[in-house]
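A single protein chain has been omitted from the complex, and every remaining protein chain is retained in its original position.
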Amino acid sequence: MKLGFVGLGNMGLPMAKNLLAAGHEVVVWNRTAARAEPLVQKGARVAATPAEAAKGAEVVFSMLADDRAAEAVALGPRGIIEGLAKGAVHVSSSTISVALSQKLTDAHASAGQGYVSSPVFGRPEAADAKQLWVLAAGAKADVERCRPALEALGRGLTVLGEQASLANVAKLSGNFLIAAMLETLAEAFAFTRKSGIEPRQFMELFQNVFARSPIFERYAQAIADEKYSPAGFAMRLGLKDVGLVLEAARAAEVPMPLASLVRDQYLGGVAQGHGDLDWSALGALVAERAGLPGPR
Amino acid sequence: MKLGFVGLGNMGLPMAKNLLAAGHEVVVWNRTAARAEPLVQKGARVAATPAEAAKGAEVVFSMLADDRAAEAVALGPRGIIEGLAKGAVHVSSSTISVALSQKLTDAHASAGQGYVSSPVFGRPEAADAKQLWVLAAGAKADVERCRPALEALGRGLTVLGEQASLANVAKLSGNFLIAAMLETLAEAFAFTRKSGIEPRQFMELFQNVFARSPIFERYAQAIADEKYSPAGFAMRLGLKDVGLVLEAARAAEVPMPLASLVRDQYLGGVAQGHGDLDWSALGALVAERAGLPGPR
Amino acid sequence: MKLGFVGLGNMGLPMAKNLLAAGHEVVVWNRTAARAEPLVQKGARVAATPAEAAKGAEVVFSMLADDRAAEAVALGPRGIIEGLAKGAVHVSSSTISVALSQKLTDAHASAGQGYVSSPVFGRPEAADAKQLWVLAAGAKADVERCRPALEALGRGLTVLGEQASLANVAKLSGNFLIAAMLETLAEAFAFTRKSGIEPRQFMELFQNVFARSPIFERYAQAIADEKYSPAGFAMRLGLKDVGLVLEAARAAEVPMPLASLVRDQYLGGVAQGHGDLDWSALGALVAERAGLPGPR
Partner (left out) sequence: MKLGFVGLGNMGLPMAKNLLAAGHEVVVWNRTAARAEPLVQKGARVAATPAEAAKGAEVVFSMLADDRAAEAVALGPRGIIEGLAKGAVHVSSSTISVALSQKLTDAHASAGQGYVSSPVFGRPEAADAKQLWVLAAGAKADVERCRPALEALGRGLTVLGEQASLANVAKLSGNFLIAAMLETLAEAFAFTRKSGIEPRQFMELFQNVFARSPIFERYAQAIADEKYSPAGFAMRLGLKDVGLVLEAARAAEVPMPLASLVRDQYLGGVAQGHGDLDWSALGALVAERAGLPGPR
């Protein structure tokens, strides 16, 4: 395919490299053109503007750091939208806001162009090793047209539907999962460390009991299926145990705000009569507060 | 070994079964004696009181539902402490409070008996299949004496030191990890679901990107090692992304209190000048608030 | 009346002084007896133990620092319960736990004695100036019997019913109101200060608009009456404004966890269809999560 690629940062550069390696023609653009050097050696052509990188391409990728940069290269002066042919597709791989993704959808539609939102999971090393996990959402025909290029970027692809911004929702949710897990680990290590357990001991435990176990997957499945009974471990027991954590952390003088939050969720669940559901029924409590169906 | 086992609930029953299977002599006690039936068929003897189950045993296990029950069978009338010989050891496998564990330590010490705290990770099915992960803390000689029995219960053993209640700290921390992950998943599913992503799609993503990946293990290692720079993904980018989550969740009308908590942590980190550390440096922010060394 | 008074700390000393000034006979006890000196000059007699202070008294007060001390002087060796006559009343003014208050109720009842829980609002200066606000709960006859003494301590008395521990619930709730207001003020000052408003300017505003206005009283009345419509200011406007606070605080780099919590409450209220109720309908949202009737 004839491709454009706009944005050769830590992620964009190895991604463009893999597109070249898969045999595609790639015209690249980057704010500091020198970054393109290694790609030129592999056959890429360098454009003077994003619009020029888009000109003649069937599909043009963009991979930028934030909303401001992503909007500038797409909709700003000499942006992608100016160069892209009618019917051609802009694939946005940046981690951007849902609102900007919707704005880009509309802008490209008005210009008779396609728009596919396609953020990726993985670090630069994973990008380099073609080990990214790729998301895609947008009009079905557009996604299918881009598929060969998307599959050249990683080890797998999840297609999320026809509304492009859903891919951004999913990507942001993934980053939220990590950030929340970091806070969880941060509180657990502070609690155990201050109580006198060496970090390497708790790490050993984490490795053996949690990191490689199907436990989180099994619970995610329960929440996905909204299946909270019969309880494997009841919410009232979860309340008891998180209460014991907070008591011990109080004695050790370790504030654990996430533990407090979870305790209050369980306490509310029990107070509202759901104490016999599985402790994964947090899924239902949170859903209810969002206006979705709650515990049954 | 001559063992006692007090408490034949969903966990205790299969644990006692595995001790018998490993060739130990086991005297059991349960509030409702009929629960002991299947063990008797495998050679167990039934005692009339916890004290009687402890009498003559080198090691007596207890596995009860909560602090009240655990304290009653150990220190109450006709409790373990009354029957256990000097020098013999009480192994408490219940998930109990740190405070009760310390009280049991002192009580048994006063009686010239040993006390090992040994809670386990795993559900009844895992207990049955000898797949528990077993913790142990207590005086070194006591732990070593119990080791053959402890190893008969599961697939691995982590010894946490000479202060028995540390095993309770670790067990409670493990349950906190799960409960926090449940809240995390609850918010992520509510957000994606209300935004229009089908749960099975987000589940597929979770499986492929998170559940079986070394990502949490790598971050746990960073927090264990307090190694937050160079940043793989900087705290200020974490702040940006969690901010985008909250914006999109605001638009979709999904309250995400854990996301708010994490955002405020990152905002504090950035405001205090740590925005260029890795986003796992939540580990340092939480530690600092506990009076431990903070970000450097 | 013949009174006893146990505990002559910063609060107890001026309280006992006012009982003497009102013409009562008072026998006092304090761990360090020297504290009683100024009272002796005003006619008090010093007892050697709490039991002795209680002996012969119609009513014995206790005012201690915490649960441990309050329990020790009441139920410990040579404690109040040993000296108090059948039918006489122990008035506990300490800020103690609801659980201990219930335990004291039961213990005194078993001993044929009365127990009135009577914590107070006010600092030592207010105690000295007879400006405390006094709570009381307990058996009606007991409260009435103590009334002359209770009225000698402050400027007003609220009787809360026959279950003694209700007075502790009310006292703790009052301290919670203050602590929560402190966090509120802490966040508001940090936000305005870092944005460039001088603290004395925001203080002027606080004085003129909030501190002396009936605004909080009016809202408390709405929550007491569960009257949330018609809305004076709708929940969806509250959501908008707290959202603007968080946006501006994000830009100024000021974490405001309480503002985040309130925003999430409003967002949940709106998501569940209550956006047109008055923003004081937080009262109903919180009640619902406690298993009480929610928004209508």
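In order of appearance the chains are A, B and C, and numbering begins at 1 in each one.
By definition in this document, contacts are C-beta pairs under 8 Å (C-beta built on N, C-alpha and C of every residue); 3 or more make two chains touch, one makes a residue touch a chain.
None of the values given here were measured: they were computed from a predicted structure.
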Candidates C:20, C:127 or C:160 - the one touching the absent chain: C:160
Given C:106, C:144 or C:204, the one touching the chain that is not displayed: C:204
Missing-partner contacts on chain B, residue numbers: 257, 268, 271-273, 288-291
Contact footprint on chain A, counting only the chain that is left out: 243, 249-250, 253-257, 260-261, 263-265, 267-268, 270-271
Residues in chain C touching the chain absent from view: 66, 95-99, 121, 123, 133, 135, 156, 158, 160-161, 163, 166, 168-170, 172-197, 199-212, 214-217, 219-221, 223-226, 232-233, 238, 240-242, 244-245, 247-248, 251-259, 261-262, 265-266, 279-280, 282-283, 285-287, 289-292
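Going forward, only the chains that are shown with their structure count from here on.
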Intercentroid distance (Cα basis), chain C paired with chain A, Å: 48
Inter-chain centre distance, chain B versus chain C - centres from mean C-alpha coordinates, in Å: 37
For chain A paired with chain B, centre-to-centre distance based on mean C-alpha positions, whole Å: 30
Per-residue overlap in chain B, given as positions that touch at least 2 other chains: 253-257, 261, 265
